[in-house]
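Just one protein chain is left out here, and the rest sit where they should.
So, subunit A:
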């Protein structure tokens, strides 16, 4: 009996919390459960969630990627630069950004696997590197239409309307494109991790790298691939951010890293998985979004947001690490 209660609370506790929270906010502010409000929640977390889904891939192989925030920011700057200064079209720009993200992931993977740098340190290095490098082409200035370039001339290009629609248009006038992208990538990575042999091997590597190698898994290639997934997803997040903001803002994307990592870690607790998983990551991101939306609607001051996120993260980690671990034996 007590065992069943414990089991159930580990498995569904998080959902109960989610529903209870929704009910609470609904009672306080009936507008909370309106379609508009819910879609706003989805939209507000979509970019964070995409980054979180990517970092889930590195967590699965037992790694970590601290560079996702700056990859996203660099990707945003690259998109802005390509359009505003080079006058590129949407397709080329998107390809450039995703290519850049994959390259950043490849770089991370190579210095971790072959350079033998611990993952946290390697990606911390990459994070710094990119944060600085993205400032170089514009000498530290944000990129906007008609801006003055370092050589004194004025930029002639502008954001392609089709590019901006990635951040602003809505499917069937309801679902923002970024939400659609988030859901599509979520389903894709979920299916990949849970049902394909590649996903299975990634989990095996995360759990016991040596055993996986001796079972014939090309561990190095898988790890590099995981960082490339992470980099690729982060660059997609950066593209959507550029399209939403409509300029290459040097300071946006600051909070992306922490929010994304928190979502992925909260995901450990969903359904008692106690491991990185795509579904949990999405739920984790939505949970944080919902909480913030609810608090905002109840007029909680904006500066409490980070404290709330932190508290949620700590509770979720307690769920994962103290409740699902058998105490003894």
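The definition used in the following text is that a contact is a pair of C-beta atoms (placed from the backbone, for glycine too) under 8 Å apart; a residue touches a chain by one contact, two chains touch by 3 or more; residues count from 1.
The criterion applied here is as follows: contacts and distances are computed from a predicted model.
Peer 1: When you check the chain that is not on display against UniProt, which of "GGDEF domain-containing protein", "Sugar ABC transporter ATP-binding protein", "Cell division protein FtsW" or "Integral membrane protein" does it turn out to be?
Peer 2: Protein name of the absent chain (UniProt record): "Sugar ABC transporter ATP-binding protein".
Peer 1: Looking at A:217, A:234, A:250 or A:282, which residue reaches the missing chain?
Peer 2: Residue touching the chain left out of view: A:217.
Peer 1: For review purposes, identify every residue of subunit A that touches the missing chain, sorted by number.
Peer 2: The list for subunit A reads 3, 195-198, 200-201, 203-204, 206-208, 210-218, 275, 326, 328-329.
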